[in-house]
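As you look at this complex, bear in mind that one protein chain is not there, while each of the others sits in place.
What follows is chain A.
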């Protein structure tokens, strides 16, 4: 008996010691373990990692309230709007250009874009491992993720100047990766990184026409060329602007400007990179995008922020159809028959954010168009003009004017045309999140803001402050932008 027990004990101990380690491997049941990558090893699985990147643009911080404040209310096109007492967290401060390093919108957008870059890097890391997915599909998805990363860095460099370049998933225990995350890189390096990504994307992406109707919002080769042209434009590489604009093919101007910003015109022939919202169930829109910009007060249906400024109103030439397509005037009836009563709080609202079907809902079908063909023509015109080919520039400019039911430009000198193109950009692209950066890029900011009654401090306001939260982490590895 005794021997039996001793041997049993010894046996159990041995067994236990032998397989204890395997014994302790427990399957994860609360969430899908990242070890189980095999679950995604197919076409649909591979696509999900890129969909998550598009999804990031639907976030509140990425494309909604903070972004509207930072990229639109700051500009001379827009005022804070809403009621005087409603600051919208920090929209009054953004409007007045008096933000500092602890500004919530500056911080949240920084965070949101890096969260987006993480999704790009996750996709770029995972998709190559999904060997059971179609090779062509994987290559295209890699192209989409690379484009998105470039787009996000372009936004960051416009807002903050040099930023840390995170080109791979950081290992939490690597000192090198820690430095990567905390060190701002010079602007030129960021631009070089963006261009490199775009060239990679161009090689991998198909033409827009290759996508099915349900995937028209995916980025294509044209998106990458157009973005590359814009990146070139910001660096004044005029010839490259022209070359890349020439490679944006298969697009055309939509005859009726206003329809582009309605459900009927979404992802149309002019659209190059557009964020797509859907209000019908299951709804997936840009979080409260329409709501925060919709008319506020009695008879209104939203928060009333980001209202068109008098300065913008003044910029429209008589007869410009774009004015009534961009601005909701109170006391008028909208294209769908909806009345905006005189009882709403602000005189003007952003028409491009209006959703007819889901006007006050959290999720609406309003889209945000980041790049469209009209801008490609304007970029090309500007570059040609800078290269001395002013007459070619004029004809491009006139294409844009004519579509807006305006006559040909009366200007002809290189300098006048430059200014005419800048003015045209303003009214053509109003409320498309370009104006503030365009003013900085073209050096018009101080004058333009003065005309809008705001003070733009040169040497400071060209860039937004680096968030304090980031500098606290960086502890000397990175420094603040001048003036903050």
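Rule of thumb we're sticking to: contacts are C-beta pairs under 8 Å (C-beta built on N, C-alpha and C of every residue); 3 or more make two chains touch, one makes a residue touch a chain; residues count from 1.
Operating definition for what follows: contacts and distances are computed from a predicted model.
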item	value
Chain excluded from display, named as in UniProt, from "ABC-2 type transport system ATP-binding protein", "Cbb3-type cytochrome oxidase assembly protein CcoS", "TldD/PmbA family protein" or "TonB-linked outer membrane protein, SusC/RagA family"	"TonB-linked outer membrane protein, SusC/RagA family"
Sole contact to the chain not displayed, among A:267, A:350, A:385 or A:461	A:267
Hidden-chain contact residue, picked from the options A:58, A:133, A:272 or A:312	A:58
Residues from chain A at the interface with the omitted partner, ascending	1-2, 5-6, 9, 12-13, 16-17, 20-21, 23-34, 40, 44-45, 47-49, 51-56, 58, 110-111, 114-119, 121-123, 163-164, 166, 170, 172-173, 178, 180-182, 211-218, 266-267, 276-278, 282, 284, 467, 469-470, 472-473
